[in-house]
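As you look at this complex, bear in mind that one protein chain is not there, while each of the others sits in place.
First chain written, first letter: the chains are A, B, C and D, and each begins at residue 1.
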Amino acid sequence: MLKVDNIVTRYGTIEALKGLSLEACEGEVTCLLGPNGAGKTTTLFTIAGILKAHSGSITFEKDNLTNLSAPGIVRKGVALVPENRLIFPQMSVEENLVAGAFARPRKDSPAIDADLEGIYERFPRLKERSTQPGGTLSGGEQQMLAIGRALMARPKIMMMDEPSLGLAPIIVEEIFDIIRLLNKEGVSILLVEQNARMALKVAHRVYLLEGGKVTFNGNPQEMQQDEVIQRAYLGAGSV
Amino acid sequence: MIRRGTEKMKRVTRLVSTVVLAATVAMPLAASAADRSVKVLGWGAKSGPLKSFGVNSEAALRSAIAQINAAGGVKLGDGSSAPLEVISYEDSACKKDQNIAILRKTTSTTDAIVGMGATCSGSCQAMFGVLQKKVGDSSDSGVQMPILSDTCIRPGLAKISEWAFRNVPNEVAMYDKLFAWLRSENPDVKTFSGGTETDQGHSFITHTAIIVQAAVRHGFEWVGPSVPELGPKVKQGMKELQAAAKTQHWLMGDTNYSVQARKIKKQNPDMILVSSHPFSACGFLKEMKRQKVKPKLLVGLTSSASQETLNGCMSAAEGLIIPTGFAPITPEAVSANEIVSEAGGFLDLHSAAAWENAYLVKAAVEKAGISANSDTVAEDRRKFRDALASISESAGLIGPVTRDGATGEASKPYVYVQVVNGEWKVIHDPR
Amino acid sequence: MLEVKSLSKHFGGVQAVRELDLAVNAGDIFGVIGPNGSGKSTLVNLISGVFPATTGEIHFQGQSLSNLSPHARVRAGVARTFQNIRLFPGLTVWQNLWVARNSTEDTRAEGISFRWFRKSGPVKNEIDAMLEFSGLADKGDELASNLAFGEQRRLELARAAATKPRLLLLDEPAAGMNQEEVRDLGRRIRELRQQGMTIILIEHVMELVMGITDRIVVLNFGSKIAEGEPAAIRKDKSVQEAYLGQSEDG
Amino acid sequence: MDYFLNLVNTIGIHTLLGLSAYILLLTGQLSLAQAGFFAVGAYTAAVLTVILGWGILPAIGLAMLITGLLAFLVGFPALRVRGLMLVVATLAFGEFVRMFFYNFRWRVTQEGVEVGPDGTMGFSEIRYFAEHGWTSWEVTSLIWVFVILVMAIIWWADQTRSGAVLRAVGEDELAAGTVGIDVTVVKMAAMTAGGVIAGLAGSLYAHQITMLDHHAFTVLLATFAIAYPILGGVSNVFGTLVAVIFIQGLLVEGLRFLGDWRMLLFGALIIVVMNVKPRGLFDSQTLRWIKSVLRLHLSRRIS
Partner (left out) sequence: MDDFWFEFVEVTQSIGDGVLFGSTYALIGIGFTLIFGAMGKLNVAYAAAAMAGAYSSLAIYILFDAPLVVIFIVSAICAAILGYLVYLTCFRFIPVHNHLAALMASVGGLFFIDEVIVHATRGSPLAFPSMFSEAYFEVGPYGIRGDLLFVFFIGLISTGVLLYVLFRTRLGLATRAVAQQDVAARLCGMSIHLTNSTTFAVAGLLGGIAGAMTAAAVGILSPVMILPLTIKGLIVTVIGGLGSIPGAIIAGLFVGGFENVVMYFRGIDERDMYVVALLFIFLVFRPNGLFGKTITRD
C-alpha cells in the first residue's frame, strides 16, 4: 500500500536516511523500532512531505508521493500524528478537529460535520471539552485530540510517531486500545514506538532502523526471538 | 590542482574588484587632470525627504554654468579664458557626516576651488564647523576650502568660519519690511497669532526670533501671552525663546493638527503666522480651513514660497503671503526660470541663489586672477576666498545683491508673493 | 534534606499543585510519578525557582529557598534538567560544561583568563572527567546543537552535575529512550548518587522508577495520593487506578 | 588623504557603536537604546570640552562613565521585558533621550560669544580638534586607538569564561539561570558595557562632526547600531567591523558616483545580504572558508 524505496534525506550536509526502504501493507499495523537518531521521525516526516527526500521514491497505492507537498500528501489519504502531539494550543478542541479536515474539499462539509460527531462519539472526553483551548488539555487528552485531528482527514493510512511518549502507563494502555480499534476498522497504521513491548503486541510487521537504514524486518514473533533486539528493546528485567 | 586553480581565480577576481572599487573612489582625482578649467563641486540633498532642494539647486547651478561657458567662460589670472566645470553634484542626503565627508573629499581629492551647496541648516552648521575659523590662523587645523551656499538659511551661519559664504536672504530685514508694509496696508488688522514646527531649527528660530518680533515691533498685537519687546538683533538666548514658546508648535512629520488649530481659532486673531516647511504648513493650513479659521492675513516662512506648497495644498494656502528672494519679475529671472525648468528643476528662492552663485563664482574668479593649474589649487582657493570676501555687490536675478565680506553673508533684494488662485503672485515689490 | 510544606501553585484558574508536603532524605533517589498534568513538572519548577509558589514553603538543608532566584538556588546546591532538553545550542560541549562548572566557586580568575588556559590544570581535569562520565570525551569541541538526541540528554545531565549540586532534579530524563539507553541512564544516576547527590526523579518509564528509586511519591491533580517504597506503590490500588493501570507490563 | 582619514574615522566611530550593540546581542538583547547612549556621550563630552574647557581625554572618560551609569539605571526597567518588547522599550528610551536634548539648553558666554547646547537649534562649534591644531592623522589615531582597544577587549573576553557566560545567557536565559548564572547581573553588565562603548563612540563623534542636534540621534542611528552586528554576524567582533566597512565604506561612500540611486540600492542590498547570508556576512561558513584559505597560504609557504 505504502512503499518507500531507497530514500535518502539530508539535514544540511548530514544524511539522516541513507537509502531506506520499507513497505506498509493494507489493513496492517507496521511498526518502526530503533534507537534515538536512527531516523524514525525523519522517515515519517519524509513520507508526510515535511522533509524532502533527496533521492529515492515513495509510492502510495498508485500515486507517487515523492515530489508532492505536505498538503498534497494529506489529500492522498496519508495522515501523521506527530511526536509530542503538536496541538494548536490556543484553538479550541473543536477548531483543532476542524483544522484536521482542512485538506478536504469545501463541498464535503456535511461529511465533515458527520465525522466530527463520529470523533466525539469515539472520544467522549473531547466532546466535553470541545470549547476549551487545546493547550489546556492533559497529555492523554491531547494525544486523543491529535489522533482525532488526523482522523478528520479520513486517512487510508495513519502514521503515528511515539503516541505513548510522556504518558502515564494507564493512558498508554488506552492509546494502544485505540490503535487496535482503528486498525480493526480498516485504517492501516505505520507506528513509531519506543515502547517496544506494547508495540509488538499490536504490530503485524516490524522494521528495525539503525543509522538511517533498515537492519531487520519481520513479524513480531521473529523479532522477539532475536537476541540483540531482546536486550536493546524488550529489556531483560531490572534497570 | 583544480581546486587550487579556482582558488587563484577567486583571488584574482577579488583583487580586480578591489582595484575597480578604489578606482571609482579616486575617479574625480583622475578626471581633474584634463584640460585647464575652473573647477567647482556641488552637493545637496538628492535623496531623502528634501530631495527636491538638491535637484532644483543642481539644475540651476548647472544651467547657469552652461550659460556662462557658452558666453566664453571665465578669465584667468594670465588673461586666458577657461570654462567653469562642475566636477560633480553629490548627494549629501542632508546628513552632517556626509556633508563633512563630501567637503573633505572635495578638499583633498579634487582641484575644485569652491564647494557649492549643502542643503539643511544643521548640516551646514556642522560643515562650517570643520572649516578653519580664521583665515591664516596656523594654530587652527580646520579645513581650508571656500564654501558658497545657496540654502542653509538659518540666521548667522556664515560667521562660523571665514571660509564660509552664503547667498541667502536676510530674513531680519525681509520680515521687518514686510510687517511695516502690512501695517500700512491693513490698518484694520490688529491682533496676530501663529505657530511653527519646533524640530526644524530654521523654522523655529526664524519664527521666534525674527517673525514674531518683527510683527510686534510694527504694532501688531500678540493675542497670546505677551512677548517682551526685543531689539532687531537675532539672539538665540533662552529667555526670548521661552517667551515666544507660547505659540502653537508642531513637528515636521505630524499628522494631526486639530488641537493647535482649535487653540488659534479660540484666540481669533486677525493675522496668523505659519512658520513651517511645506508639508506641515499644508497640514496646518488644511486643518485651519476645516475648522473654518479665516484670518484676514496669513504670513508664511520663506522656505515655503515654493512649488511644494502649491503641490501640497493649493486651495488651503490661498492668501498666504511670503517674502522671498526670488520671483520671475525681471527679464533675467524669467529667462533663467525657463532654462532651469527645461533642465528639470524649479527655480525658487533657494535654487535661484544657486543660479546667482554661478555668476558670483565667475566674478570672484576673475577678480582673484587665479591660475587654475593643478599645482596651485591651495593658492587659488585662498585667492578665491579673499576675492569673494572683497566683493561687496553682485548681480542677482531680481536685482543687485550686496555682500558683507566680514561675515560672508548677503543682503538680497526680495519681493512679497501671495498665493492667488493657486499660483504665486507678486503682490508688492519693495526694491 | 529537602522539605516541602503545604506548597500550592495556581496558574490563572488552574491549580497545578495543591497543599503538597514532601520530605526527601539525603542520599535518596526519590521518584515522583503521576498522570500527565498531575503537577510533577510544576513541582520541579517550584523547587528550582523557575516560578514562585503561590503559597507554601520549601526548605533545603534547613535553609528556606522561597525567596531565592533560580541561580541562587543552584549556588545553594539545587540543580535540574528539563523535560525538553535545554542546552546552549550555540556553545560547544566543552563550553556548556565550563559555563556550569565553576559557578558555585570563585570564578574570577577564569573569567578573565584565556580560553587556552583550559588546556591544562584543575579546570581541564574536572571537565574532562565530566565528559568521560557522559561518554562525550571525543566531542568536546562539537557544538551542542550538533549532538544526537541521546548525547544531548547526557550532556544536560552532565551540565547539571557540573554545578556540583547536593540535590539534582531530573525531569523525565528517560523520555524517548530505548531500553538500553534507559539502563545506561540508570547507571549514571546511581553513579551520581554515589558522588553524594540526592536525586529527585520524575519519570513515566516504570522500569527506571521502580528499578532505582528508594522512595516514590505519586501525584494526582496536584496532590499526593500515595507515598512509599516502589514495591508498595506498585501494589497500591489507588495508584493503579489513577496511573499504572491493571496491566503487569508497566 | 584628508577624505580617506575622515572616512576611516567614521568607520571607527560606527564600529564602536556597532560593538556596543554587539555586546548586548551576545546576551540575546536587541537594543535600540544605543543611539540614546551615543547622544548622551556626545553631548556630555562636548559640554566638557566646550563649556568647561576640559581636555579631550578626561572629557571622553567622564562621558563614558556617565553613559555607563545611565545604561545601568535604564537597564533595570528595560530588562524586565524581552524580545520584541525590549526592542520597543529601548526604542522608547532612545526617543526619550532625543526629546530631552531637543529641549536641552545650556548657553554660556565665552569671549563674547554664546556657546553650548541650544535645544532644537543644536550645539555647534565643538572645535576642540581644530582649535588645538590636531592634524587629521592625529584625530584618526586617537579614534582608532580606542577602536582597537575596545575590539581587543571584547575579543579577549570572548575567549574567556565570561564570554561563554554572556553567550550562554543569550542562548537560553532559563537554562543559564539553572546552571547558576545570575542572568540579571550578566544582562546588566552587558547593558552597562554597551552604554560605556556607545558613550565613547558618541564623545568621539561630537568632536569629529563639530555640531550636534537631535536629528542625528533618531531611530535611524539606532537601527544602524544593531544592523552592523547583525549584518556582520555575532560569531566575532570582526564581523561588525566588516559590516561597518560594507555600509559606510562601500554603500554610503563607495557608491557615491551613483548619486541619488545610491540610497535606493542601500535598502535593496541589505535585503539581498540578509537573504543570502541570514547569519551575517561573517557566519561560520565564511569563517571556515577564510580559515581554509589561510591554511592554504601557510601550507604553501611551508612547502
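Note that in this section contacts are C-beta pairs under 8 Å (C-beta built on N, C-alpha and C of every residue); 3 or more make two chains touch, one makes a residue touch a chain.
What you are looking at is a predicted structure, and each value in this text was computed from that prediction instead of being measured.
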Contact partner of the left-out chain, one of B:M314, B:I391 or B:V426: B:M314
Touching residue (missing chain; options D:I11, D:A89, D:V115 or D:A189): D:A89
Candidates B:K51, B:R166 or B:K412 - the one touching the absent chain: B:K51
Positions on subunit B contacted by the hidden chain, ascending: 47-52, 55, 198, 245, 249-256, 258-260, 262, 266, 278-279, 282-283, 286, 290-292, 307-308, 311-314, 316
Footprint left on subunit D by the chain that the document does not show: 25, 30, 77-78, 80-81, 84-85, 87-89, 91-93, 95-96, 99-100, 102-103, 218-220, 223, 226-227, 230-231, 260, 263-264, 266-271, 274-275, 278-279
Missing-chain contacts mapped onto subunit A: 48-50, 69-71, 74-75, 79-80, 82, 86-91, 95, 98-100, 102-103, 106, 135, 149-150, 153
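Here is the rule we use: only the chains that are shown with their structure count from here on.
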Topological distance between subunit B and subunit D, in contact steps: 1
Distance-maximising chain from subunit C - centres being C-alpha averages: B
Chain whose averaged C-alpha position falls nearest the assembly-wide average: D
Separation of mean Cα positions, subunit C and subunit B [Å, integer]: 71
Subunit D: positions in contact with at least two other chains: none
Which pairs of chains touch, using the document's own definition: A-C, B-D, C-D
In the complex, subunit B residues that touch subunit D: 4, 7, 21, 24-25, 27, 46-48, 51, 54, 88-91, 93, 96-98, 100-101, 104-105, 107-109, 122, 125-126, 129-130, 132-133, 138-143, 154, 160, 198-201, 204-205, 236-238, 241
Sites on subunit A touched by subunit C in the complex: 34-37, 136, 138-140, 162, 165-173, 194, 196-198, 231-235, 238-239
In the complex with subunit C, residue positions of subunit D that touch it: 156-157, 159-162, 164-165, 167-168, 170-172, 174-184
